[in-house]
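A protein chain is absent from this complex, but the other protein chains hold their places.
Lettered A and B in written order, each chain numbered from 1.
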Amino acid sequence: MAAASGPQGDQLQLEATSESCWQLWQAVRAKRPLVHCITNFVSMDIMANVLLAAGCSPAMAHSLDEVESFVTISSALLVNMGTLSSDWVAAKKLAAKKAVELGKPWVLDPVGCGATPVRTASCLDLLACRPTVVRGNASEVLALAGAAGSSGVKGVDSTAASGDAVEAAKSLASKHGCVVAVSGEVDYVTDGQALVAVRNGSPLLTLITAAGCSLTALIAAFLVVAPGQPLMATSHALAVFGLAAEEGLQLAPRPGPGSLRVALLDCLHLMERAAVVEGARIEVVS
Amino acid sequence: MAAASGPQGDQLQLEATSESCWQLWQAVRAKRPLVHCITNFVSMDIMANVLLAAGCSPAMAHSLDEVESFVTISSALLVNMGTLSSDWVAAKKLAAKKAVELGKPWVLDPVGCGATPVRTASCLDLLACRPTVVRGNASEVLALAGAAGSSGVKGVDSTAASGDAVEAAKSLASKHGCVVAVSGEVDYVTDGQALVAVRNGSPLLTLITAAGCSLTALIAAFLVVAPGQPLMATSHALAVFGLAAEEGLQLAPRPGPGSLRVALLDCLHLMERAAVVEGARIEVVS
Partner (left out) sequence: MAAASGPQGDQLQLEATSESCWQLWQAVRAKRPLVHCITNFVSMDIMANVLLAAGCSPAMAHSLDEVESFVTISSALLVNMGTLSSDWVAAKKLAAKKAVELGKPWVLDPVGCGATPVRTASCLDLLACRPTVVRGNASEVLALAGAAGSSGVKGVDSTAASGDAVEAAKSLASKHGCVVAVSGEVDYVTDGQALVAVRNGSPLLTLITAAGCSLTALIAAFLVVAPGQPLMATSHALAVFGLAAEEGLQLAPRPGPGSLRVALLDCLHLMERAAVVEGARIEVVS
């Protein structure tokens, strides 16, 4: 945790501490919010397990017939664009609109935005549904912001550094009135004015499929306990997930992606105050 | 394992021992039954792995074009209501009817029953297809039995204790001629008259997504080797799964859900006679 003095950083200066990170997570664990996830097939197992381990309750439902009902009984919504069948995209739009109607926070994960024309178009459709937060890697955010074409995206992995997408993220956030998070070696979070850097995590996370997807679901949970403070909630969720990876790597018998996945889940369940307060590295850059 | 003397417990008194639990499991391992699973996306990986580890052969097929063929070549059917797209529900009904037609046991897992109207209606539709066994948590069983409205269900996790659903389970079992199992800290199994309590397992299982779904698939496998004895088969499957969790927790390097999932699969594969005979806690309550 570092102090900061940017012009828009005053409120954050008070709030974005490693102590507030722990307290917000405890609020999540205490409330155990139901997070409705409409996500891709690859991510379902690990996403549900990450939410459970972190103290939340997942609901993975995508049928057009019941997504509105699930938004109604849930505290937050996660929409992930990995699976793009037409009925899924329709269900995502329906759910997002319901969330906005009910005043519930929802997070968009524009998986692979820029990789194919239909994917970019679908992501833009969902962006128009006014997400509270958008979380992607640098290539996805660049593509979504229109700052890059599809050239920078190789499948669903990022080929640009997170810092390269900061200006695109700010522009996207300002234009659409949302918070945008760019994942990478350093994670950046912005509401279009303030910029927060989170320096937790491990490069090995990129070798666990859907780790980023799961992180986005965790952001949705944190939004529930910090109404009106999406910048803080997002930064803190990023720090918690990154910390669990750092601690997981220390506990894992080998620095491999199989062991890290197991230990990450354990640490999300077991992590205590000292590890968070001493380890969270959230800096208000400006 | 405890003795019992309820009026309907005579047959069970002879059969539901920890020794019979081991023998039934050995029969499963020897036969290696093909269990046809039509289940939700979140559960597919762990369910198939649980069946393989326990000595069964899973088949995860849901296409309307081939579910009847798969029922025909399988020894038992598992129908899980987690994924509710209309073509999936149709495939589930078709498969259930085929199983009944061929005299093969089938098990219903009413995931999230009560959470949304369409979900409750779909579960009731499948219940009308005459399952051999229904396995759910207390909220699901309460909702399915009509003893509660949708108010008691929060997503797919239970908010009621298993004991609260015993009367609903008995009523459901009597009315529909099936065995009903209610999972919880204590698992209860009833055929409408006799009531069996199984006291194996770990609360940490609730933090592993689809652990309950996988358990229901294991019940289907046990039904294969105990024809006409669904109460015993279900109780024994519950004990075996719970025991594997208990032993897994002892072997795991940390009491976390990631480690438990790994160790649970190992123990289902490796568990030997002594652990089952000494550890199974199946009690005929009445």
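Convention: a contact is a pair of C-beta atoms (placed from the backbone, for glycine too) under 8 Å apart; a residue touches a chain by one contact, two chains touch by 3 or more.
If you're wondering where the values come from, they're calculated on a predicted model, not measured in any experiment.
Trainee: Among the options A:P33, A:G112 or A:P230, which residue touches the chain absent from this view?
Mentor: A:G112
Trainee: Out of B:A48, B:A143, B:L172 or B:L223, point to the residue that touches the absent chain in the complete complex.
Mentor: Touching the chain that is not displayed is residue B:A48.
Trainee: Touching residues of subunit B against the unshown chain: what are they?
Mentor: Counting over the whole complex, subunit B touches the hidden chain at residues 34, 41, 44-45, 48-49, 52-53, 57-63, 65-66, 69-70, 73-74, 87, 251, 253, 261-267, 269-270.
Trainee: For subunit A, enumerate the residues touching the unshown chain of the complex.
Mentor: Against the left-out chain, subunit A lists 40-42, 45-46, 82-86, 112, 115-119, 154-157, 206-210, 253-259, 261-262.
By our rule, only the chains that are shown with their structure count from here on.
Trainee: So what's the Cα centroid distance for subunit A and subunit B, whole Å?
Mentor: 34
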